[in-house]
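Removed from the display is one protein chain of the complex; every other protein chain stays in position.
The block that comes next holds subunit A.
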Amino acid sequence: MGYYDIDDILADGTRFPCRFNYDVPGLGYLEGNPGRPISKNAKLELPLWMVHLLAVVGAQSNEDSRVEEPLPFVELLPPDLFAPRVLNAIKSGATSLDLHSISPHFYTLAEKWATLFSDKELSQVLKDMLLERGQEINNHAISVSMFSNCNQTNDSAVFLQTLDEFEKTIYRDTNVNCKEMKKWLVLK
């Protein structure tokens, strides 16, 4: 999760739908027509690294800011990534879900999203999913290491395709640890 973490940077590049709350001149290039202003209520998809600040920082309005919250530059619209459809699919069967096809950086993005909006429900779903899928990942990682290296069964190859990047690192670490553990037991 560091500054130099390549997966984190990639996740930050994911585009989210959002809506502008102000008329802004000179930002037309975001929409694909440079030189033109961007109009209020324009909907477009912007990468997360740009939106996450714009959605929080508001234009300071003068005296009346005490009365009402300053409106942020852009408003993030609920993305497809965390639509109720997806959350329901996770709840109903986390292990059979093809997470990689939803987004290769699902966990990282969900984490960021939940932090931005203090989304309790999302983080709860995420925790349950990690628990459930973690066990399955563990099962696969152990069973592979039993038959040396390349004897991946078809079943587990298919499952591995569905992991997102974060889960892949879990899988790799588990696999390596199991092997080391077995080596140690033999030596003893």
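Note that a contact is a pair of C-beta atoms (placed from the backbone, for glycine too) under 8 Å apart; a residue touches a chain by one contact, two chains touch by 3 or more; residues count from 1.
As a working rule, contacts and distances are computed from a predicted model.
Trainee: Given the choices "Protein AF-9 homolog", "Ubiquitin-conjugating enzyme E2", "DNA replication complex GINS protein PSF1" or "G-patch-domain-containing protein", state the protein name listed in UniProt for the chain not shown.
Mentor: Spelling it out: the chain absent from the display is recorded in UniProt as "DNA replication complex GINS protein PSF1".
Trainee: Can you name the residues of subunit A that touch the chain not displayed here?
Mentor: Spelled out for subunit A, the touching residues are 3-7, 9-10, 12-13, 22-27, 29-30, 47, 49-50, 53-54, 57, 59-62, 73, 172.
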